[in-house]
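Okay, handing you the structure first.
One chain of protein is taken out of this complex; the other chains stay put.
Then we have chain A:
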Amino acid sequence: METDLNSQDRKDLDKFIKFFALKTVQVIVQARLGEKICTRSSSSPTGSDWFNLAIKDIPEVTHEAKKALAGQLPAVGRSMCVEISLKTSEGDSMELEIWCLEMNEKCDKEIKVSYTVYNRLSLLLKSLLAITRVTPAYRLSRKQGHEFVILYRIYFGEVQLNGLGEGFQTVRVGTVGTPVGTITLSCAYRINLAFMSTRTAGEDTGVTYPSVEDSQEVCTTSFSTSPPSQPAALGVGSADLAYPVVFAAGLNATHPHQLMVPGKEGGIALAPNQPTHGAQADQERLALYTPSDGAHCMATPSSSEDTETVSNSSEGRASPHDVLETIFVRKVGAFVNKPINQVTLTSLDIPFAMFAPKNLELEDADPMVNPPESPETESPLQGSLHSDGSSGGSNSNAHDDFVMIDFKPAFSKDDILPMDLGTFYREFQNPPQLSSLSIDIGAQSMAEDLDSLQEKLAVHEKNVREFDAFVETLQ
């Protein structure tokens, strides 16, 4: 069966199938990351883009795929499968899809390996790109986040479709005939999304990351347009590369690996054992965590942070005679050693009250708040704390922690007007509340209004003609 295939073609074919399998896994897993994928076209061949398609390689995924393949290739009875499943935050999980790369015995002896098979594999990858966006799991994966995440698992061997529930559907992505068999790529996907609780306690999805393998084997295939009888220049440099030779008897299923995009719906979960070396991956696109530990939050700054709370007396700017108490809890910035607990200020509506001078004893120690040269004129808007109509001059009431200073608004001149800007500001700084806005009076008038409604309606009806005439004057 294989006698027609020369050794070079056989080598090439095996390499094509191997890299096709790896790229297939990349496309499937990347399509379930939950974000849009975008790669650039390049008019100059870079030599590392297999099948002339820009498909990025996430190293962890490549590693898992190679581990599953263990040096073997898809063959009859030995399929490469990528299982996509969903796991909720409560621990329930459900298989959504199984993508299968299979080989059957139907051979196409006449086909040219280095040209036709290669191009058809490229076409099949494009089809896979398209199909991965149309199965139901795609839309689910775009919504993953806090409530559920999407996991993937790669295994090699017999296809296991039991976990897909009843009535699952199958879509065939495509086939490519080769001299050693026909490659088929298909997807079986669940249509019954009713949840089965399959809590698996202690499931370990943590993965210790391997170092990145230097396995970016170069594809520099060029094609000849000359007739087959003439020698064609092919496969520069590719013959020297070898497969990892690992013998493994039927791998057991490895644990599912989670796909999560950092920043998706606010959840950034970083695995505690991220690779620290040689990571060429787009780390921002793949993050794993161990659910048994619970979701890890983004690392917080080491300094303690108190939350800032501001409580205000309920009347707001109610009465000029009320002194507003504000409890202000300082928020401690990063790298600050001394957390300061409470500072009591009066009058919420004084801007730059924080910069009030010296009597605020707690702030003295903090150079950030109380700069060394803080003159009294630093806060021009700081006015009277008791705006009880006092005019002009400087009130030197020492009220609580504040010292009265002269209020000198910028650009105002004292000698022109009888009432200067500062006086005006002080007088009208705390105007009395409108009576109609006070709750009691408001409620009273409301009740009165309702009672007198009938009478008012009667009066208005009498004056209908007047109203109409008025309206006409407006038109």
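The rule is short, and it goes like this: a residue touches a chain if its C-beta (ideal position, glycine included) is under 8 Å from a C-beta of that chain, and two chains touch if they have at least 3 such contacts; residues count from 1.
As a working rule, contacts and distances are computed from a predicted model.
Student: One chain isn't displayed here; going by UniProt, is it "Autophagy-related protein 101", "AP complex subunit beta", "A-type voltage-gated potassium channel KCND1" or "Prolactin"?
Tutor: Answer from the UniProt record of the missing subunit chain: "Autophagy-related protein 101".
Student: Can you work out which residue in A:7, A:44 or A:454 touches the chain that's missing from view?
Tutor: Hidden-chain contact among the options goes to A:44.
Student: Provide the residue numbers of chain A that touch the chain removed from this figure.
Tutor: On the side of chain A, residues 36-46, 49, 52-54, 115, 120, 123-124, 126-127, 129-131, 133-135, 138-139, 142, 171-176, 220-226, 232-233 touch the unshown chain.
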